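Pasting a structure here, questions to come.
Complex shown without one protein chain; remaining protein chains in place.
Going in written order, the chains are labelled A and B, and every chain counts its residues from 1.
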Amino acid sequence: MNADVLKGGFANAPVDSAHAFRVLMNVMARPGTIEDLAGAVPPAPLSVAAGVLILTLCDPETPVALCGAVDCAAVRDWISFHVGAPVVAPERAMFAVGRWDDLGVLDRFAIGTPEYPDRSATLIVEMETLEAKGATLSGPGIKETATLSLPDVAVFQKNAMLFPLGLDFYFTEGSRVAALPRTTKVVA
Amino acid sequence: MSDYNFAYLDEQTKRMIRRAILKGLAIPGYQVPFASREMPMPYGWGTGGVQVSAATLTPDDTMKVIDQGADDTTNAVSIRKFFEKTAGVATTEETAEASVIQTRHRIPEEPLREDQILVYQVPIPEPLRFLEPSEVETRKMHSLEEYGLMHVKLYEDISRHGAIATSYAYPVKVEGRYVMDPSPIPKFDNPKMEMAAIQLFGAGREQRIYAVPPYTQVVSLDFDDYPFEATKADAACDLCGAEDSYLDEVIMDDAGGRMFVCSDTDYCCSRRKAGFVGAKGTAFEEDAA
Partner (left out) sequence: MYVAVKGGERAIDNAHAWLAEERRGSLDVAELSIAQIREQLALAVNRVMAEGSLYDPDLAALAIKQARGDMIEAIFLIRAYRTTLPRFGYSNPIDTADMACDRRISATFKDAPGGQVLGPTFDYTHRLLDFALAAEGEVPEAPQGQARTEPTPHITGFLNREGLIQTEDENDDVPGDLTREPLELPADRALRLQSLTRGDEGFVLGMAYSTQRGYARNHAFVGELRIGKVEVEMDIPELGFAIDIGEIEVTECETVNQFAGSKTEPPQFTRGYGLVFGQSERKSISMALVDRALRWKELGEDNMGAPAQDEEFVLYHSDNIQATGFLEHIKLPHYVDFQSELELIRKLRREAMGEVQEAAE
């Protein structure tokens, strides 16, 4: 095992993860809001925000799919050591991480069942840029409207049509994170 | 309490609760099952709210705990002490000072802000439970959006009493989809649920978490000809004179004497500090109590 694998975790897990969760909760409750995540240094090409998110929410009970460049030995070993989450195919994943194009056809991720819509995947989309401009968002958590640089529009419109089923998204770039739950209505 | 982890729960349990909270926010009003843990306080006494708060708190938070609107009721005191001990957080009785407020049966009178979180303790999270005791059946009803039973119940009330005979835990529909139990708050509080703060609901014994994000549509169920009414005692607070706050009735003697006082003790106290005096009140003095 590479010694780097042991590095980059939370220095004080109970406190670091508590702070990180508040950020993750706040951005999910207020789609379009961009905040900063800190406390961990994951191996490249995983962003700091995606690494902190995985440390905060994933464990042996949450199968994770790695899509594209993040599916490398360094990231796999790091997740295995710090989180213990099984790395699985997208169909079985509770969390999936990768760039938009690498996440591929979203139909393959779990969208929940009518009786348990919560049994759906959360996708972590690694972005080139993340800014508060672009598509217009409205819905729960948004006072009037918000804007966010989404990688697509039609896909999120289609996802919202599935409500109460559907996928929930985090967007990460460097240490920054934003979110888009299935309830958000997206207009180009 | 150094034998226990920050905020009592172990990290894996907190992660499980946090994941449930996030799915709850993504599906407003839907009850997310979670593996509630046995807490060192009895089921039915706020274990759901306590677990949600424990998974939400950071050491930087200032916490307020109320029961029936009051900070000094024994169970509120007990829960506040628990978090002082296990999370080392600052506590306050002032609504405006708090970043996380755990509540049983009330929403504070003072409007909550975007940087605040309201955590409700929930005894029975299923709004359809008293109409249909089976969990298997009610889960099916939610999945099919089949809420006819609830409307029939409210309608039967009207035909029998001339009004909807539900005064607390009055069911709401969230964002036009899920019918949700707002916990046993008086229906006076229902309109406040469209607020700037995040609202989280924890039912420990029943193993459910649900949530309402800020600015989410929350509609109390009613009929066009029998619209929902947020009611309270037709009186003003006898201590601070407030006419817009929910009132508790206090029996004064054995001859029918009574007075009305704000159920929200912080609201009442801050009004009295600001110089408001009710019909039976005296001017506020520091340490009067």
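In this text, a contact is a pair of C-beta atoms (placed from the backbone, for glycine too) under 8 Å apart; a residue touches a chain by one contact, two chains touch by 3 or more.
Just so it is clear, the structure is predicted and the values come from calculations on it, not from any experiment.
Novice: If you put the missing chain back into the full complex, which of the shown chains would it touch?
Specialist: B
Novice: Touching the left-out chain: which of B:81, B:113, B:151 or B:273?
Specialist: Residue touching the absent chain, from the options given: B:81.
Novice: Considering the entire assembly, which residues of chain B contact the chain that has been omitted?
Specialist: Contacting residues on chain B, toward the hidden partner: 4, 8, 10, 33-40, 42-45, 47, 67-70, 72-78, 81, 104-106, 123, 134-136, 161-163, 165, 167-169, 184-188, 205, 207, 231-233, 238-239, 246-250, 252, 259, 261, 263, 265, 268-269, 280, 282, 288-289.
The rule we apply is simple: only the chains that are shown with their structure count from here on.
Novice: Take the average of all CA coordinates in chain A, do the same for chain B, and state the distance between these two points in whole angstrom.
Specialist: For chain A versus chain B, the centre distance works out to 30 Å.
Novice: Under the stated contact criterion, what part of chain B meets chain A in this complex?
Specialist: Chain B reaches chain A through residues 5-7, 11-12, 14-16, 18-28, 30, 32-33, 55-60, 114, 139-140, 142-144, 175, 177-178, 196, 198, 211-217.
Novice: Quick one: in the complex, what on chain A touches chain B?
Specialist: Per the touch definition, chain A meets chain B at residues 13-15, 17-19, 21-22, 24-26, 28-30, 56-59, 61-62, 113-118, 120, 122, 139-143, 163-164, 168, 181-183.
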